[in-house]
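With one protein chain withheld, the remaining protein chains of the complex are depicted in position.
Chain nomenclature is as follows: A and B, assigned in order of appearance, with residue numbering initiated at 1 for each chain independently.
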Amino acid sequence: MTNRLKHYVLLSLFIVFALVPLTGLAQANLEINTPAITSIKQSMQTRHSQLVEFYNSGAVGLTKDGMIAIRDANAVPLAKRQLVNTLVSAENQDRNALYREIARANNHPEWEPKIRSTFGQRWINMARPGWWYQKNGNAWAQK
Amino acid sequence: MKKHASYVSFLVILTMFLSACVTINIYFPAAAAEKAADKIIEEVWQLEDEKNEGE
Partner (left out) sequence: MGNRLIAVFLLVSMAYLLIISASAAYPRFALVFDDIKGPFFAAKSIQVQFNDSNSGTAQLNIEIAEINVQNYTWKNIRLSCNTFQYDQNEILCKDGSITVPGLFSFPIFLHFLFDSSFLRINLKPSKSESWHFTLKRDRNAWLGALAINNGQLNTIAGWLPNNEQLLKLSSGKINGAVQLVGVDSDLKAVTIDLSIGALAFADQAGLHAGENIALVLKSDFEYSEQHNHWQWQSELYWQAGEVFWQPVYLSGNNHHLSVHGVVDNGVIHLLDSSLMFAGMGTFNFSGILNISGNPLNVFKLEAEDIELSALFDQILKPFLRDTSLAEVGVDGLIDFDLSLKNGVLQSIRLDLEDVNVIDSRDRFAFHRINAHIPWRINNTTVADINMLNGHLLQIPLGTIRAPLEINEFNLFLPQLALPVLDGILKLEDFSATYSKKGWQWEFNGELEPVSMATLTEALQIQQMHGTLSAFIPDVRYDGSNVSVNGVLQLSVFDGSVVIHNLKLIEPMGLAPHLKADIAMRDLDLELLTRTFSFGKVEGRVDIDVRHLELANWEPIHFDARLFSSSGSYSRRISQAAIKNISALGGEGAVMAIQRSFLRFFEEFRYSEIGWRCALRLNICYMGGIESEPRSSYTLVNGGGIPAITVRGYNREVGWQELINRLRRVTRENDPVIQ
């Protein structure tokens, strides 16, 4: 290789960095694509396949503060009640973390309560017919 | 007289401006939050898949 360098050549090259710019980063959107949010989302998605049975049976309902709660454990066979407990508690941990992470990701930790209440309404709004949710007076109602 | 009126209005505007500065309003993008929530809910509850299956 050095043989080829018989001539002392002064070289300078400008290489254009042609990285694809990220477009469509509109300011109106909330940032929800951080690693933490993604991992929480995945964890909730996996759990949902187990929880859906209990939403359908009315054992578990959506609370107005963006959480879920055991509404009627009698709708669940005895041996499965512990599982429901565990699922509800794990789901609520995830949901708390989700709201906190969204607030953090947007550099506004103080938004957490507002994000929580927004989610509270949206979960209920998008719930399937037959699912139970908590109304303003804490009473349960069915979609 | 005219000059005087404009002076007053300038003062009023200035006062409003200053008082507005005292209260710090942190803007919460409610619409964007709803949109973000819907997107996450759709993913977690896999509502997109159902819609596609239904179609």
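Here, contacts are C-beta pairs under 8 Å (C-beta built on N, C-alpha and C of every residue); 3 or more make two chains touch, one makes a residue touch a chain.
Everything numeric in this text was worked out from a predicted model, so none of it was measured.
Counted over the whole complex, the shown chains touched by the missing one are A.
Although one chain is not shown, part of chain A still touches it, namely residues 1, 4-5, 8-22, 25, 31, 33-37, 39-40, 43, 70, 72-76, 78-79, 81-82, 85-86, 89-90, 93-94, 97, 100-101, 104-105.
The working rule: only the chains that are shown with their structure count from here on.
The geometric centre of chain A is 23 Å away from that of chain B, both derived from CA atoms.
Looking at the complex, you find that chain A touches chain B at residues 28-30, 32, 37, 41, 44-45, 48, 98, 102, 108, 110-111, 114-115, 118-119, 121-123, 126.
Of all the residues in chain B, the ones that touch chain A in their complex are 26, 28-47.
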